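Every protein chain of the complex appears in place save one, which is left out.
Moving on to chain A:
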């Protein structure tokens, strides 16, 4: 509870700065929207040639995209600082500052940055979701709306967990950014129905780097013919477990740091 309030203070302080640099804000948001739009456009082009992708219609794929983008925006807006822990804080010793503050250092790192570009991601995600939903014949009940919200939050949590895990490597190596970026690229696969991939890639995206749970599985919960409706319900569990593992790993990294002070 204290941390929530504290986050609020961090957030408003940074919001004020953003408002001061309005142009930066708009350019940032616009560039993300542009990037996202290009990839959606690509899907559209593909679907102009084919009727369905392994049994998935255009709007169903758009729905998967929408969940991925919205989930990712949570990570993008609130947890963006995880990317650069290595070169921004650990390599130059700036990380020490977080250790002499009476708050959880991971919280502090995260709260230290609100990424404005993420709002563009959020906007695109919501537009995609709404567009897809208006073309899909899903019967929406209160329960289903709640489920969708839980699924999107879980998707965001999985993004955060995977990023945190690989960013934590910075405690042992000079900079883990290339690895973090590399792993993050894998998430692109997860925006398509996993059934189009080989068994190995599907397994990788489900059990090793669980990006499948950022989009495809959560979306499957709402698509009757997906055949993954029950696996889909595991999404929140996977989210919690991956966050737990990532945080445990972070704790190990932190101990390594305090014993070597690299």
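Definition applied: a residue touches a chain if its C-beta (ideal position, glycine included) is under 8 Å from a C-beta of that chain, and two chains touch if they have at least 3 such contacts; residues count from 1.
Heads up, the rule we're going with is that contacts and distances are computed from a predicted model.
For the chain of the complex excluded from view, the name given in UniProt is "Sugar ABC transporter ATP-binding protein" [choices: "Sugar ABC transporter ATP-binding protein", "Cytochrome c1", "Glutamate synthase" or "Glutathione transport system permease protein GsiD"].
Residue-wise, the contact with the chain that is not shown comes from A:100, picked out of A:1, A:19, A:100 or A:139.
As for the chain not pictured, it touches chain A at residues 5-6, 9-10, 13-14, 16-17, 93-94, 96-97, 99-104, 112, 258-261.
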